[in-house]
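With one protein chain held back, the other chains of the complex are shown just where they sit.
Our next item is chain A:
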Amino acid sequence: MVRNINFDLYEGEIVGIAGLMGAGRTETTRAIFGIDPKESGEIILDGKTITINKPLDAIQAGIVLAPEDRKKDGLCTKLSVRDNISLPNLDILCNALSIVDRKKEKSMSEKAVSDLKIKLPTTEVDAGSLSGGNQQKVVVAKWLARNSRVVIFDEPTRGIDVAAKVEIYNLMNELKEQGIGVLFVSSEMPEVMGISDRIIVMCDGKVTGEMPTNEATQDSILMYATKFDKKIDAVKA
């Protein structure tokens, strides 16, 4: 359950969402992307209010999400890397009769693989057979072939090696330079402070703090991240 979430994201900016486990960060990204239903609230993109009831709406509006759990939500592990990359982009790859253009598909997946330096023998191997870092890159690669306006990364560096982490950071910076708004959820504080331009801190399903990164310290983030309503009540009582 998250409520009263309100924040802005500008183009060419990376906003990090920090907080403890269970603060409602993943729920927030899922609600924005239209996976879980929203009771109320609106999303305004480029000055226009957009309605998102399902992920397809979000994708068409230009908001995409690289989810937290790559095995469960991110990849079809039994399908090839090529299939995985083309899956959300079939609207671009298909002609009017919804027949897949295989040449376009092949070049799209090969370009994505070389852009992100994904290590694999061919794009035909099972996505599930790759290492964690390369799988994460495939999850990200799925969304880069589109002209998205907002890219949401949910814990993109969890469980992957340092080299792959650096590549994910570089990628986020590249997206930023292209004028894309990047929303970045992470539990690792140094990471959030290192890469974001602005930090939003969440606690118990609410935004409790917002600050530019240069004013943020680990202590201030932690303070906002532990601002529980109930705890304060208990102290008062």
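As a working rule, a residue touches a chain if its C-beta (ideal position, glycine included) is under 8 Å from a C-beta of that chain, and two chains touch if they have at least 3 such contacts; residues count from 1.
Basically, contacts and distances are computed from a predicted model.
**Student:** Mind telling me which option in "Transcriptional regulator, TetR family", "(2Fe-2S)-binding protein", "Ribose ABC transporter, permease protein" or "HEAT repeat protein" is what UniProt lists for the chain we can't see?
**Tutor:** UniProt lists the chain left out of the view as "Ribose ABC transporter, permease protein".
**Student:** Out of A:27, A:73, A:110 or A:210, which residue would touch the omitted chain in the full complex?
**Tutor:** Hidden-chain contact among the options goes to A:73.
**Student:** Out of A:2, A:130 or A:150, which is the one that touches the chain we can't see?
**Tutor:** Selected residue, touching the omitted chain: A:130.
**Student:** List every residue of chain A that touches the chain not included in the displayed model.
**Tutor:** 33, 35, 54-56, 59-60, 65, 67, 72-80, 83, 86-88, 90-91, 94, 97-100, 102, 119-121, 124-126, 128-131, 134, 142
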